[in-house]
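A single protein chain has been removed from this complex, and every other one stays in its place.
Lettered A and B in written order, each chain numbered from 1.
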Amino acid sequence: MASTAAPPGAVGKSPPRPDGPAKVTGATRYVDDLALPGMWHGATVRCPYPAARLLRLDPAPALAADPEVVVLTARDLPGPNVIQLIADDWPVLAAERVNHACEPVALVAAPTRARALAAAARVVVEAEELPAVLTLDEALRGDPRAGGQQPLVLAACTVERGDVEAGLAGADLIIEGSYETGHQEHIYIETHGAIGIWHGEEAGLEVIGSLQCPYYVHKALVRLFGLPPERVRVRQAPTGGGFGGKEDFPNVICAHAALLSRRCGRPVKIVYDRHEDIIATTKRHPSRVRHRTGVRRDGTLVAQDIEVLLDGGAYVTLSPVVLSRAVLHAGGPYRCPNVRIRGRVLATNTPPNGAFRGFGAPQTQFAAERHMDRIARALGLDPLAIRERNAYRPGDVTPTGQRLDASTNALECLRAAAERTRFRERWRAIERERARGRPDDGQPWQGIGLALVWHGSGFTGDGERRLGARAGVRLLPGGRLEVLAASTDFGQGTSAVFCQLVADAAGVPLEQVQVHEPDTAAVPDSGPTVASRTVMIVGGVLQRAAAQLRARLLAFAAERAGLKAERLRLVGGQVLDPQDRVVASFAELADAYLAAGGEASWIAQHQPPPEIRFDEKTYQGTAYPAYGWCCDVVEVRVDPDTLAVRPERVTIAADVGRAIHPVLCAGQLEGGTLQALAWGYLEEIKLERGRYLNDRLQTYIIPTVLDTPDMETILIENPTPASPSGAKGVGELPMDCGAPAIVAAIENATGIAVHALPASPERLLEARRAGQVVQPQHAGA
Amino acid sequence: MSRAFRPRSLQEAVALLGDPELGAVPVAGCTDLMVLDHAMRRSHRAVVDLLGLAELRGIRWAEGGGSAGGPVVEIGAASTFSAIRADPLVRMHLPILAEAAATIGAWQIQNRATIGGNLANASPAADSAPVLLALDAELVLVGPAGERVVPYRSFHLGYRKTLLAPGELIARIRVPVPVPGTRQRFHKVGTRQAQAISKVVLAMCCRREPDGLLRGVRFGVGSVAPVPRRLRGAEQACEGRPAGAATAERAAAAAAAEVHPIDDVRSTAAYRREVLARLVRRMVLELAADAG
Partner (left out) sequence: MQEAIAVSDTVRFTVNGEPRCWQGEPMARLLDVLRYELGLTGTKEGCGEGECGACTVLLDGEPVCACLVPMLQCEGRAVQTIEGLGGADRLEPVQRAFVEAGGVQCGACTPGLVLTAWALLQREPRPDRARMREALAGNLCRCTGYERILRALEHTIAARQGGGAPAAGTGEATP
């Protein structure tokens, strides 16, 4: 048989994603597309007050109008009234005290969705309204839940390095600033949904949901129902977007659907409509960040004193972890010898805030980047110069004492984006134009702005060590391979990338690899699909498992052929001898191996190198195994009369370590960038008595394609040693960068300095009237 | 279950809608009605579908069709915004109406939403309303008492209140064809570039006489008052004056003084007032700029 040339691997190419055809033909079945025999529908009864004592829940009117319906309250729970996450403060259903507007107090099930909703509306909720804490300022003044004299602190942490006071004392200049950001809603296009299927005490519970983290839900249900883990099964349905929003909240809606199913003895589906999804689910934490920075005249940072406040809403959810990431990124991608970052999450009587792409880092890096621009202006430096001077280089040490490795590409990203856009020249030209004065004739103002960020890939600190992610590969007849992982694909392309990594590591063609549905009854716990950890950490585990499979099969082939295993190679689905002759096809080898009773699954576990350690008490050590770096240059046009902002072009230069699938990788960067830009200038939630006013898609405004700039993505690949493939996380990185970049561009165009998001036309007008206007910089001209 | 009627003529529709026993609601493009029906989980005793009525369709030229005796473009009330933005008569003579139609919702909505529905729904933010005020349109209403013609400027009585009598419908919109040389301007400030409700929406129509003076100035504005309205003060500040900076500033100040916008989920009173003034100013300045 003729020898075959080694086919190039799958990694680094952009093959069509395996779920693509089903999605473009409408064949993909999401939760609301599933109808199970005998299935009923659930609805939620909510209390309107931000803080209240529940007096009475009366289902009688609902039952009178429709005797078939089932109503369930906190009294009917089989186990602790707790949504399992970090703390035990979040109830499944409020029992006595209501801590935020629209908090669930009862559940209803009925044969149709319309009847369930009608019945829910008839359940009487009597409550006595209590004093509520609705904003960070009110929280600081004191929370009744904490005795009234002090805030209710949901989480706190501090990072310290060097001597901040000494650093400030020795600085040429101290620059201060305060920056604020508001809520952001995820607006995954598929709203939350879950189907609970109670199979009975013996057979246990099954839940199918739109979710990111099957094992989070599994753990929550095991606790709530008091069942042994093997009697709870959680399956992820195809999920229409997550962005972090389906990390924490599925624990709630899956519990609700499961409770109703157990009560009714039949499958029960709960799907929120958009309005309910917005009023009831978690948001990005609002923030207030204060900077006090000491600099030398040449722009060198000598001390950063930073205080981070996050509004956690009513319950702890994931706030301690969000705060941790917020604090660890708060200095920005800049070296500084003396740093102190103090962070707190305060409770308010607003719906709980939770996970959202970026996980606190977008908030603190918005502040850091706007503060860098403020420092630059104070020193007469341009935005590029101040960043070039301070950006981390390989070998620099972060505030946690982590020495940065060779894959530290802040400057590369900065320079790539700046050169591509001729940033310095154009930024200065616009500053000069503003200095000269422009005719007040309605002609649009152009602006260009830049931001530079870093984002840690993987869990913070020792999280990966504690988790010990497990994932693997199963060998199927015909030599097909199946990926076994609980990591979910909710749009990013996880499945496609897993197939590529496994195909190359196993030595089989891409078409031979498929991904098993994330199902706690069938796949090991590879951890939650969060924290930009999936490709880097879980991908690495899969590569190891696939390599073990390959070695085992080569050994088997060698035994059969009477050769030494190390003389055989598995390439492109063929076993080759040293003369490149085909010894066997992988398919026949696999069938023979399975027929001989060989093991069919290889499961590997993540083991971080022992030298990677993080002390969660002192916040010293390796905070993240790798960092992604990103620079955005945003070009805007601003209408001088309406202050309406049009982003026209965005250039994204991102260091992703290694792009396993360049098209999907760019897709993550571009999608995240738009979400970040929109958070920067468009998306806003106003509250009234603790309720969101922007509670539907007509009032919660996300960009249409007409609002969206052309995007160019520059992928910078400098592999990280932290993962076998060299890939770093890319999902969250762009979320940190877009908002400060567009606000900088608006400042360049208008001279208006906005320190709170969103930089809406209304806020720009308000800021201009308040005199928040910067002097044009023309010294360097 | 709702009873549904598909009348064969406008007369039948009016008879159905005028029957108090029936309690019927007229439906056309349904782009507002269905949203509310679903959100409020409400239903109707009876509905009368207007979409199929030939008398409510079509856009045509009518000589002497208006009260003033000149030619009009007559637009059937059930014309969709897709039909309006594509219509050659509208594009040639009423370019700001074509422009406004193109900013309403997006393609899907423009394919369904009708101009009559946009007016009868009586949102203060309706984007066709300022245009029809600036063009001084008339409405042909048909009801149990017969047909009457009313100037559009008197149609809105208060927040979501119109002078439509029970059972009465908007049948046609008559827009006087502007004399050659008439300048038309439209500017929508929405929450975003498409699928947006207006924060401020302004239309202007005027002539610039050979002597350089402005005549027949009409501003229509939406989203700054409980109803779409004219800016009489700004109009007076321009009427008979030369286009230019002084007139522009005066008109802008007058506009800011004569509206009483509110803070709401979409914008602020301060922003709306300021931006209205700036847009009035810009439109008057543009008249001077394209003097030629």
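What we mean here is this: a contact is a pair of C-beta atoms (placed from the backbone, for glycine too) under 8 Å apart; a residue touches a chain by one contact, two chains touch by 3 or more.
What you see is a predicted model; the values in this text were computed from it and never measured.
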Of A:182, A:331 or A:491, the residue in touch with the unshown chain: A:491
Hidden-chain contact residue, picked from the options A:36, A:596 or A:706: A:706
Contact partner of the left-out chain, one of A:29, A:53, A:141 or A:581: A:29
Which of A:223, A:696 or A:778 contacts the chain that the document leaves out: A:696
Given A:241, A:394 or A:621, the one touching the chain that is not displayed: A:241
Residue numbers in subunit A that touch the chain omitted from display: 13-17, 19-30, 32-33, 35, 186-191, 238-243, 273-274, 412, 416, 420, 490-493, 653, 662-664, 666-667, 670-675, 696-698, 702, 704-706, 708, 710-716
Residue numbers in subunit B that touch the chain omitted from display: 1-8, 12, 15-16, 19, 22, 27, 29-31, 34-35, 37-39, 43-44, 47, 49, 51, 82, 102, 105-109, 111-112, 193-195
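FYI, only the chains that are shown with their structure count from here on.
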Interface residues, subunit B side, partner subunit A - complex: 39, 41, 106, 189, 191-197, 200, 265-268, 270-271, 274-275, 278-279, 281-282, 285-286, 289
List of subunit A residues in touch with subunit B within their complex: 114, 117-118, 121, 275, 441-442, 641-644, 646, 682, 686, 693-694, 696, 698-699, 701, 703-704, 706-707, 761-762, 765-766, 769
